[in-house]
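Only one protein chain is missing from this complex, and each of the others stays in its spot.
Think of it as A and B in the order they're written, each chain with its own count starting at 1.
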Amino acid sequence: MPERTDGRGRTLFSAALSCVLIPALLLLGSLVWDNRRYYLVSLLVIVLSLLPMLLRFERRKPQARELVVLAVLTALGVAGRAAFEFAPAFKPVAAIVIVAGAAFGCEAGFLVGAATAFLSNFFFGQGPWTPWQMFGFGLVGFLAGLLFSRRFAPKRLALCAFGGLVVFALYGPLLDTATVLMVSADITREAILAALATGVAFNAVHAGATVVFLALAGEPLLRKLDRVKVKYGLLEP
Amino acid sequence: MYKTPPRNDAFCALHSALSFAFYVVVLAVTMLVLHPAYLAISLCSAAAYLAALDTPRGLLRRLRWVLPLMVITVFFNAMFSHRGMTVLFYLRNGNAVTLESIVFGLLASVMLAATVLWFASLHIVLTSEKLMAVTGRLAPALSLLLSMALRFVPRISRQIKRTAQAQRALYPPAGLSDRLRFGVRVLSVTVSVALENAVVTADSMRSRGYGLPGRTAFRRERWGARERGFAALFVPLAAVVLAGLLAGRAAANFYPSLDFAAPDALGAASRAAFTLLCNLPLLLNRKEALTWRRLRSNI
Partner (left out) sequence: MASVAFEHLTFTYPLAETSALRDVSLTVREGEFLLLCGVSGCGKTTLLRHLKTALTPHGARQGRVLLDGEALDTWDERAQAQRIGFVLQQPEDQIVTDKVWHELAFGLENLGADERTIQLRVGEMASFFGIQTWFDRETDTLSGGQKQLLNLAAVMAMHPDVLVLDEPTGQLDPIAAAEFLRAVQRLNRELGVTVVLSEHRLEDALAMADRAAVLEDGRLVALGTPEEAARALLAQASPFFAAMPAPVRLWGALGAEGPCPLDVRAGRALLRRVHPAGRSPSVEPDPEGAPLLTLREVWFRYERSAPDVLRGLDLTVHTGEIFAIVGGNGSGKSTVLAVLSGLQRPYRGKVQRGSATVAALAQDPRAMFWRDTVRAELEDAARALHLSSPEADARIADAAESMALTALLERNPFDLSGGEQQRAALAKLLIRRPDVLLLDEPTKGMDAAFRASLGALLQALCARGTAVVLVSHDIAFCARFARRAALLFDGRLLAEGPARAFFAGNHFYTTAANRMARPWLPDAILCEEVIDACRSAQTGAGERSSPPR
């Protein structure tokens, strides 16, 4: 059945659903799946953090121009990841997400990040990693929006430093930790450190790629986005 | 590239809500229950369905990179988890390697393999169109955003190629740094062109009434007799599985010593139900194949 999409009912319903379901699952998890509780809890935290952003976007009823810009940036991230398929760590996704956040704010950054992760996995394979990647890239875009708000025109150096840092110290470790949570019962410091250690090389390349892309393309891209923003009044309130 | 589902797979043709519910239940049980019986059922069913959906060779191809992952998982658990009573030997740094942690690693690796294989078949069954149908129900704006982004991806890839061609005629790149700069220029031009084009897309949306209140979401699916039949099997089976889990019949404790719940009547029922549930897609296909054979022999 087609549904009316304007109702607040849906939003309330989804909110209620998450409010009821998530504690219930948590309770269940600690009762039944004792040795999987870390995994379960972390998964729920991810879902819980994704939901409010997505709900806010739904409720706001985005305008056509806003949608097309977000869709273009997302598609660019997906196409960028596909263009560098041969080198999995060397991908421009984080750089594009950071530029999106810096140009259009926290919410846009978060959405572009999460949507890019979700959609690119249609090409690279969905898996248990999908929610973590969505959350990870979403967070990267959100932070970029938070830091490089319109008042401070982002300097190249700041962009690069932020990009390198956030990928190396946040996105990478987040996904490495997710792996540990998935395959191990007790989360010891050693185990996490070991996982992080094995991920260092990959994360370093990823962070390096992000820095390179931001250094070369960050400013020109931001300038282009600003121009289009002014010319067509895109994403302006 | 995403594959189009094989047209002769009956499960692929089902309503998106059912495929989605199926994978949610199967994946949740697989990823959260570390009981050997359930995991064995899950892994075997996942492999069987993937082989039917893709080809046995496709299954082998995936197993080739799953197996090393499994070995690493076992190794990782043995190295970093030192709980458990049955010490097999001591590492040079004085830490114990226990039977319990190795068994946990083994089960975790089976869980990993089953998950990967289920996701591989999910990738074929839940096409972008089906996922859009599911998200369209819950989050229409987001679903439209995803649909539009999917529309733009091949366009942007093509635009990148065209731009690279055009720019190469002007600035033939030589050397690595030159090449990087060239790549960035192509990216930046592509963004400009894509955004300019997107303005037309936005006009086209507004001119067709996007933004009016009361938008509906159209889906090309119907909830028919086949869906009702599948749901009539799926829901009770899932309930029995869940009852078994809730009653602790899938409990698995590793530390301090191994302790797996032994099957009683409810446990056995729950496992049987899980077996059936995991194989519902194959059973549905089997039934349809039989129907076809009967039809053909009647002609």
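Assume a contact is a pair of C-beta atoms (placed from the backbone, for glycine too) under 8 Å apart; a residue touches a chain by one contact, two chains touch by 3 or more.
Everything numeric here is computed off the predicted structure, so don't read it as measured data.
Even with one chain removed from view, chain B keeps its contact list with that chain: residues 128-129, 144, 147-148, 150-151, 154-155, 159, 162-163, 165-171, 185, 188-189, 192-193, 196-198, 200-201, 203-220.
By definition in this document, only the chains that are shown with their structure count from here on.
Per the touch definition, chain B reaches chain A in the complex via residues 1-2, 31-34, 73, 76-77, 79-81, 83, 104-105, 108-109, 111-112, 115-116, 119-120, 122-123, 126, 128, 137-142, 144-146, 148-153, 155-157, 160, 180-181, 184, 187-188, 190-192, 194-196, 198-199, 201-203, 205-206, 210-211, 213-219, 245-246, 248, 250-255.
Chain A meets chain B in the complex at residues 2-6, 10, 14, 28-29, 32-36, 39-40, 54-55, 57-58, 61-65, 67-72, 74-76, 78-80, 82-83, 92, 111, 115, 118-119, 122-123, 125-128, 182-186, 188, 190-191, 194, 212-213, 216-217, 220-221, 224-225, 228, 232, 234.
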